[in-house]
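Heads up, one of the protein chains got dropped from this complex, but the rest are sitting where they should.
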Amino acid sequence: MNLLDKYRSVRKRTEDICKPLQKEDYVVQPVVDVSPPKWHIGHTTWFFETFILKEHASNYKEYDENYNYVFNSYYETVGARVIRTDRGNLSRPTVDDIYAYRKYVDDAMPLLLENVQNPALDEVILLGLNHEEQHQELLLTDIKYILGNNPLFPAYDPSVATSSVGNGNAEMVNMPAGIYEIGFTGEGFCFDNELNRHKVYLQDYQISDELVTNGEYLEFIAAGGYTDFRYWHAEGWDWVKTNNITAPEYWYNINNKWQHYTYAGLKEVDEKDILNHISFYEASAYAAWKGLRLPTEFEWEAAAAKFIWGKRWEWTESAYLPYPGFTKAPGAIGEYNGKFMVNQKVLRGGSEVTSPGHSRVTYRNFFHPQLRWQYTGIRLAQ
Amino acid sequence: MNLLDKYRSVRKRTEDICKPLQKEDYVVQPVVDVSPPKWHIGHTTWFFETFILKEHASNYKEYDENYNYVFNSYYETVGARVIRTDRGNLSRPTVDDIYAYRKYVDDAMPLLLENVQNPALDEVILLGLNHEEQHQELLLTDIKYILGNNPLFPAYDPSVATSSVGNGNAEMVNMPAGIYEIGFTGEGFCFDNELNRHKVYLQDYQISDELVTNGEYLEFIAAGGYTDFRYWHAEGWDWVKTNNITAPEYWYNINNKWQHYTYAGLKEVDEKDILNHISFYEASAYAAWKGLRLPTEFEWEAAAAKFIWGKRWEWTESAYLPYPGFTKAPGAIGEYNGKFMVNQKVLRGGSEVTSPGHSRVTYRNFFHPQLRWQYTGIRLAQ
Amino acid sequence: MNLLDKYRSVRKRTEDICKPLQKEDYVVQPVVDVSPPKWHIGHTTWFFETFILKEHASNYKEYDENYNYVFNSYYETVGARVIRTDRGNLSRPTVDDIYAYRKYVDDAMPLLLENVQNPALDEVILLGLNHEEQHQELLLTDIKYILGNNPLFPAYDPSVATSSVGNGNAEMVNMPAGIYEIGFTGEGFCFDNELNRHKVYLQDYQISDELVTNGEYLEFIAAGGYTDFRYWHAEGWDWVKTNNITAPEYWYNINNKWQHYTYAGLKEVDEKDILNHISFYEASAYAAWKGLRLPTEFEWEAAAAKFIWGKRWEWTESAYLPYPGFTKAPGAIGEYNGKFMVNQKVLRGGSEVTSPGHSRVTYRNFFHPQLRWQYTGIRLAQ
Partner (left out) sequence: MNLLDKYRSVRKRTEDICKPLQKEDYVVQPVVDVSPPKWHIGHTTWFFETFILKEHASNYKEYDENYNYVFNSYYETVGARVIRTDRGNLSRPTVDDIYAYRKYVDDAMPLLLENVQNPALDEVILLGLNHEEQHQELLLTDIKYILGNNPLFPAYDPSVATSSVGNGNAEMVNMPAGIYEIGFTGEGFCFDNELNRHKVYLQDYQISDELVTNGEYLEFIAAGGYTDFRYWHAEGWDWVKTNNITAPEYWYNINNKWQHYTYAGLKEVDEKDILNHISFYEASAYAAWKGLRLPTEFEWEAAAAKFIWGKRWEWTESAYLPYPGFTKAPGAIGEYNGKFMVNQKVLRGGSEVTSPGHSRVTYRNFFHPQLRWQYTGIRLAQ
C-alpha cells in the first residue's frame, strides 16, 4: 500500500470506530485518563496539521489558530485569561466542527504527498499514522469506559469481539540462560522507545504459554486474595483499600452472579475467557498468590516466538525505562516517549482492540500500575 | 391563563432557552454547581412525572424506571453496582432521548388536567411550574458558565439582554425604626420559605435606591481592594488567596482593557452597567471599603417599594434561616427548601434572566457565599 | 480585685491548666481546629506584648522578633524563604522557651500598670484577659482532643468535672410575643459582638428548662437517627456520610457498651448526664426527630432567666451575624470578631470548662456547624 492509501485507510478506520456513537458520547471525560472521543478526533488531526502541513505544505493555511491549544496536549493561557479547560468541560468545538477540521486537513494531504518527495516527511507521516493507531485503541477503551460507567449500560457494538477463550491447558516454556538480543531491527516502522537493539543477559526462566483465565482469577477472589495484604505491594494494598477494589474493572456481582460490561452490554462472566481489565497491582498479587511472578519485558520478548500473544496487553515486572543509547528527537516530536519514562510499567503484546498490524514483538506499551481500562492480562513466569 | 395554558407556556419557555444550543452544550458540567442543560430538561420533567403523573394519573405508565435515579437529585446504587454518576459524565440518555421523555410527559398532562379536579393537585402543578422557572434561570446561568469558560468564547444569543445602565445618581432612602411585617401574604403562589408572614423590629436605617455599577467597582479594584485583608471576612480572604481572585467572574484584563464574557461573546466592560457576578465576600468587602454595609433581608423587604429592583440578585447580610413557624411539608416535596437552611446567604430581588413574573418582594433566593455565576449585585445600606 | 491582681490570677490559671501535661502534650495538633497547648501559652503572651507593652511601655524591649510570626494568627514569609509553618510542625520555640517568654512579659506588666494611668490601656488589658480566658477553655478542649484521640487514652485530671446529671424532668417555658431587648448593657466588660443593645420582636414560643441527656440521645441513635436523611440538613447528611458519624465525639461502642473519653480516661456513658460533644447538624437532626427545633439566640437570651444554664454551650438556630450598628475597632484589635461573621452558628450559655465568671447572658460564642470538640449541648424549643 502506498503512503496515501495507508493514510486514507488509517484515517477512515478512526471514523469507523466512532460510527456507533451518539454525539453526546463524544463529549464526556468521566476520569482524567479517559479523553472525550471528539478530542481524539481533533488531536490526531492536529498532529498532521502541526507537524506536516504547517511545516511542509507551502500554501497551507491554518484552519483555526485556537485549535492549537484545544487539541495540543498542553493547554496554554492567552494573555491574562485564566480559563478552566479540562477536556471534558469543553462543549466547543462541536463534533461537526471537528469533523469539518478533519476533512479540511485530509483534503490538504494528497496535494502535499503528490508534490513533495522527502523521506523525512514520509517518516513523520508514518509516525502520525502509528500515533493515530494508538489513539484508535484508546478510542475503543475510552468509549468502553464512558458507556460502561453509565448507569444505563448502553451497548456500543456487539460485533467488536473482546473475549477469547483460553485453551485451559497452560504449560511452562523453558528458556535457557544466556545473552539475548532485545529491541527493534530490520525494515519498517518502530517507535523510538524500541531502539536500539542491544544485548541483554537473562538467567534461565520459565514462562507460561497461556494467559490467566477468568475462572482462574475467580479462584483468587474466592481465596480472599483482595483481603490478604501479603500478596500486594504496599502501594497496591493502599490502592485496594482506598478504592474498595474487590474485582476487575467492569465486574459487578449482581445476585451472586458475576457480570461484566462488554461492548454488547452487561453479560455474565465466562470462566473460560481470558482475564481482562486488571491493574499491575492485581496482576502481581495474583502471581504472588500462585507462588509465581510476572516476566520482565526482556524475558517476554526473548520467548515471544514460543506462545501466542495479541489478545491482551500483558503486564510485565519491568519499569518503563530508556534502552541503552536512547535519545530524544529534537523538538516537539521528541516529547513522544522519553518524558514518560518514570513510574510506569511496561506492557507487552497487544490486544483484541489494537489496530491491525500495529503491534510487534518489540513493541513497548506503558501505563501507570493502577490503571485498568486497557485490555490488560496476566502471563505467569518463574 | 388557566393551568394547562400556564403549563404549556412555562414548558415551552424552557425549550426556547435551549434553542441556540448545540447538542454538545447540553452535556458538560465544568464545575459541580453547574448542571448540564440536558439534566435540567430531564429533571424538570421527572418532577411532573414523579409527583403528579405517577401519583394522580390512574393509567400512567412510567417512561423508564432508570430515569428515576438519573434525574433525581440523589443517585442511588442498584444492587452491588457501584457506578460513578456525576452528572457531567453521563452521555446517556441522549438529548433526543430526553426530549422524547419530555414529550411523553407533556402529552400525558392535558388528559390528567381534564379528568381530575383537585385543588391539592393544582397546587403541586403550580409548584412544579415555579420549580421549572427556577431551573430556567439556572439554565441561562449554567449555559453562560459553560460557554464563558470555553477558550473559544462562543456567543449564545446576543438578544438576551443582561446589561443595564444605572442612573449614576444613587441616593440613600431613610427608613424609620419600628415593627415591619415580613413574609408572603395574599393570593397566589409562594414558596414555603416565604411563610409565615410575621413581625420584625428594625432599627432605623438607610438603604441605597441604586445598585453599584461596574465603574464604582473598578475604583475598588484600583484602590487595591483585593489585596487588603482588612475589608474581608477571614473565609473570604482565604477564598481570594486560594483562587487568585482579582476581578468579578467572566472578567479578563486583556492588554490593559477589562473585557467580560456576555451572551454575545467577549465585550468591553461598560462602566455605567450595573455590576454583576460577584460573590458575597466581594459584595461585603466592597461595602466595607465604602464604610457601609449590606442590608439584611428584612431591611430590603421593608424598603423594596422605595426603589427599583429586579436587575440583579442582591446579596444581603442575612443567613438563610427558617421563618418563625416554618415546617417542612411531609414527603419528598418537603425537601424543597428546609434542608438547605445552613451556611447560605439570602439574595433578594431578581435578575434580568429571572423568568417573567417569577419573583416578588417576599421572594428568598439563597446561595453559598463564594458563588458568582448568578446575576449577583450590590445594594448598600448603613 | 484590681487590674494587676486580676491579671496575675488569670495568667496563673492558664498555667495551672497545663500543670498535668507532659511536654510532648504541648506540641501536637491532631486536627486543624485544635492548637498545640504551647501555642496557646505563647499566643496569649504575644497579645500582651504586642498590644500593650510594645505600644505603651516606653522602655520595653521586644523579647524575640521571630516570635511575632510564630504566635501571631497570620504567619508571614520572610524574604524569599517559603517555610511550612503549621502550628503542629513547630518543635521550637520549646515549652521552656515559651514559659521564659511568658515570665519576661509578666515581669514587665506590673511596672507598666504602676506607671501608666490610662483608661484606654485598662480596656485593652481587660480585653487581653478575656481573650486569655477564651483560650483557657480552648486549652481544656484541645487537651481533651489530643489525649482523647491517643490510642492509649491517657487521663488528664480526674478532678476536672465535666459531667452533670440533668433533673430528668424537662418542662417547656412559655414566652409571650413582643419586643425584647437584646445585647449587653450596664457596667463591666463585654465583647464588641454583644453590642449594641437593641430591640428584637419575637413571636410567642416555648423553650425547655432542661438540656437533652445522654439517655434521650441514645433513643435517637436506637431509632436510626443517623441513617434517616429526613432529619438532616443536606450538608449535615453529607457530613454524616463522609465521616461515618454514628455517635457523639469521643463515644466508642466497645462490646455493645457505650463508653466515652473523659478527663479521667475512658468511662461508661451515663444516661443521666447531659449530652455533650455534638455538632449543630446533630443537634438540629435530634430536634427534628422530636418534632421540635432549636431556639434562636434571641429566644434564648430573652428566656435565659427562666432556666439554669452554664453546663454546655447550647447550639442555636441563629447564624453568627453583626448586631445593628456593629463596627469593627480600627487596627488589629478590630479583627477580633467581625471577620468571622459568616458560615458559623451562635452558641449561647457557657460550659463546665468555661473560665469562672467569663460568660454572661448576652455572651455569643460561635463555631462552624460541624465542630464537636467543644462542650456543646441541645436545648429544645417550639
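For this structure, a couple of remarks:
Order of writing sets the labels: A, B and C. Residues in every chain begin at 1.
Methods note: a contact is a pair of C-beta atoms (placed from the backbone, for glycine too) under 8 Å apart; a residue touches a chain by one contact, two chains touch by 3 or more.
In this text the structure is predicted, and so the values were computed from the model without any measurement.
Note that the undisplayed chain, when the full complex is considered, contacts A, C.
Within the full complex, the residue among C:93, C:128, C:225 or C:350 touching the omitted chain is C:93.
When the missing chain is restored to the complex, the residue among C:5, C:24 or C:187 that touches it is C:24. Per the touch definition above, the residue from A:200, A:269, A:302 or A:380 contacting the chain not shown is A:200. Only one residue in the set A:145, A:184, A:217 or A:232 touches the chain that does not appear here, and it is A:232. Touching the missing chain, out of C:58, C:117, C:159 or C:255, is residue C:255. Hidden from this view is one chain, which touches chain C at 22-31, 38, 66, 69-70, 75, 78-86, 88-95, 146-147, 149-152, 154, 244, 252-255.
Along chain A, the points of touch with the absent chain fall at residues 177, 179, 198-201, 203, 205, 230, 232-237, 280-281, 284, 293, 317-319, 321-322, 324-325, 334-335, 339-343, 345, 369.
We take it that only the chains that are shown with their structure count from here on.
Any chain that touches chain B and also touches chain C would be listed here, but there is none. With centres computed as the average of Cα coordinates, no chain lies farther from chain B than A. Relative orientation of chain A and chain B, expressed as the C-alpha superposition rotation angle, is 180° to the nearest 5.
Averaged C-alpha coordinates give centres for chain B and chain C that are 36 Å from one another. Centre to centre, using the average C-alpha position, chain A and chain B are separated by 44 Å.
Inter-chain centre distance (chain A to chain C, centres taken as mean C-alpha positions): 56 Å.
Contact with two or more other chains is made by no residue of chain B.
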